[in-house]
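All remarks here apply to the structure that follows.
Apart from one protein chain that is not included, each protein chain of the complex appears where it belongs.
So, subunit A:
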């Protein structure tokens, strides 16, 4: 029997770099094997240790259950620790993920938009410059998208 299909994990911030290389005399000498950190594992470390969320909040952000998140996180830590101790390269790629950013809604011109520059907070609508913008509930967007597809 084939294993159960994995749920797609949501990654809100794709990593800015493709990986890490060790330096020093012993780096990459023993074996040039690369540790492959999956996107979901990168995201787990980002949410949990960079954004300081607890596992429950982080699991909601990624759209998986809390135990699954903890498993992804444990695997991420194991891989990074392996790379640190053995002096191996880390490449961040692959994984069962999809990228999605947070959506905002403008009340004046009734449009939806996302914010690709995550560092800057959204204050004005990119279309009409109105200040009446609010964060859009992600779950509802998904539902409305699937609704229009069925029609």
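One rule holds in what follows: a residue touches a chain if its C-beta (ideal position, glycine included) is under 8 Å from a C-beta of that chain, and two chains touch if they have at least 3 such contacts; residues count from 1.
In this text, contacts and distances are computed from a predicted model.
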item	value
Which of "Inner membrane amino-acid ABC transporter permease protein YhdY", "Phosphate-binding protein", "Quinol oxidase subunit 3" or "Diguanylate cyclase" matches, in UniProt, the chain that is not displayed	"Diguanylate cyclase"
Selected residue (touches chain absent from view) among A:17, A:85 or A:110	A:110
Absent-chain contact - pick from A:67, A:94 or A:126	A:126
Absent chain, residues of subunit A that touch it	14, 98-101, 109-117, 126-129, 145, 148
